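Here the complex is missing a single protein chain, while all its other protein chains stay put.
And then subunit A:
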């Protein structure tokens, strides 16, 4: 103990005190405080980032389930629409078919009527033509045959004969 007290040096104590105070205050200002604050800020940042990541994960999970639901809905809707479309198509096709048939039948009937009418007209025309032609022929024949007396008589007799036969 005596040796310890003898070894105690006021000068060294003084310097140690000065240096310690300088270290505490100068390093405190330029190093310890910025370091401790930065570490705290970093840890806070990390905690916040982790919380944000957790939230994002939860949001993502929510979003995913939402998406799945939407997808299922969309799929169902699409199926329904497709179904509707098919039914409509079938209907339209059927309608179109009947209409076409009707139209066709109508057209055919019209055509037939027109043909008949044309035919009748043509027949009438032909009859007229034939009668006029035959009249012309008969006229010419008669003119020709009646140019000589003998032939006239012959024809008359012939005609008379025909009439008799009838």
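Details
By our rule, a residue touches a chain if its C-beta (ideal position, glycine included) is under 8 Å from a C-beta of that chain, and two chains touch if they have at least 3 such contacts; residues count from 1.
Please note the rule applied: contacts and distances are computed from a predicted model.
For the omitted chain of this complex, the UniProt record lists the protein as "ATP synthase subunit a", which is one of "ATP synthase subunit a", "Fibronectin type III-like domain-containing protein", "Cell shape-determining protein MreC" or "Sugar ABC transporter permease". Among A:27, A:100, A:138 or A:151, only A:27 touches the chain that is left out of the view. Residue positions on subunit A in contact with the hidden chain: 4, 7-17, 19-20, 22-28, 30-36, 38-39, 41-42, 45, in rising order.
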